[in-house]
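First up is the structure itself, then whatever we jot down about it.
Of the protein chains in this complex, one is absent; all others appear in place.
Here is chain A:
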Amino acid sequence: MHLTTLILSSSLILVIAILIYPLLTTLNPNPQDQKWAITHVKTSVKAAFLMSLLPLMIFLDQGTETIITNWHWMNTAPFDINISFKFDHYSIIFTPIALYVTWSILEFASWYMHSDPLMNRFFKYLLLFLVAMILLVSANNMFQLFIGWEGVGIMSFLLIGWWYGRADANTAALQAVLYNRVGDIGLIMAMAWLAMNLNSWEIQQIFFLSKNFDMTLPLIGLILAATGKSAQFGLHPWLPSAMEGPTPVSALLHSSTMVVAGIFLLIRLHPLMENNNIALTTCLCLGALTTLFTAACALTQNDIKKIVAFSTSSQLGLMMVTIGLNQPQLAFLHICTHAFFKAMLFLCSGSIIHSLNDEQDIRKMGGLQNLMPMTSTCLTIGSLALTGTPFLAGFFSKDAIIEALNTSHLNAWALILTLIATSFTAVYSFRVVYFVTMGTPRFLPLSPINENNPSVINPIKRLAWGSIIAGLIITSSFLPSKTPIMSMPLTLKLAALLVTIIGLLTALELTAMTNKQFKITPTIPPHHFSNMLGYFPAIIHRLTPKLNLSLGQSIATQLIDQTWFEATGPKGVSSLQVKMAKTVSDAQQGMIKTYLTIFLLTTTIAILLATI
């Protein structure tokens, strides 16, 4: 076998094997030692990352992609299911990035969860999640993808509800599972359609056969699945609620890896969508609506983790818009760059939260620039990368997306929404940086502010380096498959930057007004709309269950118990009969013998007459 493919395939399988090995060591009945999390899990992820750089370099050098089919798992008569890994452009690039981010998060988690007695289990759950995610991105058939999909959903549930003694955490975990389940309906519908009509779950066969079919129905199913998993509008409330989990969970699952699974599904199956305008328009408008709505909600939140969660949701909307623009590679680029700075923002938040003795409200932080210089610097770097500051990581993906949006001949409404959301990004990012790092301290004097632990500093520094140079490295290494439009008017070219600067200037003006009374009475309705998340959870989580439960109760009590059983059913029949029997039996006098004797006489005469 050719040396290149041999190295590629064996190193990729080795990556997965290295990740699975610590999970297997937990299967023996002897308890692990205290340091198992650090010695086994973190080193295995680090080793897997270093190992996965080899396929990345081979792909960079020679453009080799590989499909590894290991095992024919099961079949019904015409339908086969194999275990099959597809390492193409997307999964070869995503795997090292995911492993790099996970390595940093695990190192951070060894500090963050230090006082937790079940830290080994926490790391095991994170590793299990990572394995499921790698399975998802490397799946070559829908069944394996579904296994990874469900795996990340279940691990999300277990990790969000890590502090299960807290009722809010249990509610949030349940919310995550239910909203993901609604999305799963779409995925299962798409899989069922594919199995029935194309008779295959292998991606190559699906691409080949889909030319002859009208793919609208499975595409709507896939978009629904992406809506659930990637928190698009309509199925979005679980993502801010998922901040109940520990910060490493938020950093890994709900910023870099799990929530991009929905977008990744659409990127993977993009050839099905290229020519279907209904699906593309749905993605475009849904993504635009999501990005604006969640950015608007982020403007008035006071919990630092919730602001970052909403910014994740907003960026996911932007990725959905990119898919609607028929640019899957740009969406993938944004996934990769977004992983770095979003994970870093979460890690900085975690460092701040722990240092201020578990304080998460930004109104009670302030002045941390001098007290936690490294963390606040990286927070600023992450925020700048998020807003698309030129030549940081976010710029390459975000600016490219907005340029593509500007020069496309598609929906102008989606464009306007996206631009407004981009300006909001600048506003809430500045709000976070202002409240956390600037001004005078608003926290208690004896806060245990200490960022001197290398387990905290090194991960954040690594991710900071990633946030700065990742965009440049990725764009300069890989050719785009669709030619970007290079010539456009100057205002369109600078549109993203202009809008961001306008947002930043507006935010600066607003902060200068905090000690002046511009209006006697504040404008309450927009603030309340934004702070209550658009009233979406308040309506949907209260009204719909209440209506359903009261409908169920009226069916059970009034329809079945009172109507069918009592008025028309058994009891109704018996009450009717009793009334009739009483009326009739009043007329009788009870001379049974007389009646029966006459009856006998009549019958005997009738029989005798009939026979003679």
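Some observations on this one:
Note that a residue touches a chain if its C-beta (ideal position, glycine included) is under 8 Å from a C-beta of that chain, and two chains touch if they have at least 3 such contacts; residues count from 1.
Note that in this section contacts and distances are computed from a predicted model.
Only one chain is not pictured, and the protein name UniProt records for it, out of "4'-phosphopantetheine phosphatase", "NADH-ubiquinone oxidoreductase chain 4L", "AP complex subunit sigma" or "Proteasome subunit beta", is "NADH-ubiquinone oxidoreductase chain 4L". The chain omitted from view is touched by exactly one of A:N357, A:N531 or A:T597, namely A:T597. Contact between chain A and the absent chain runs through residues 590, 593, 596-597, 599-600, 603-604, 607, 611-612.
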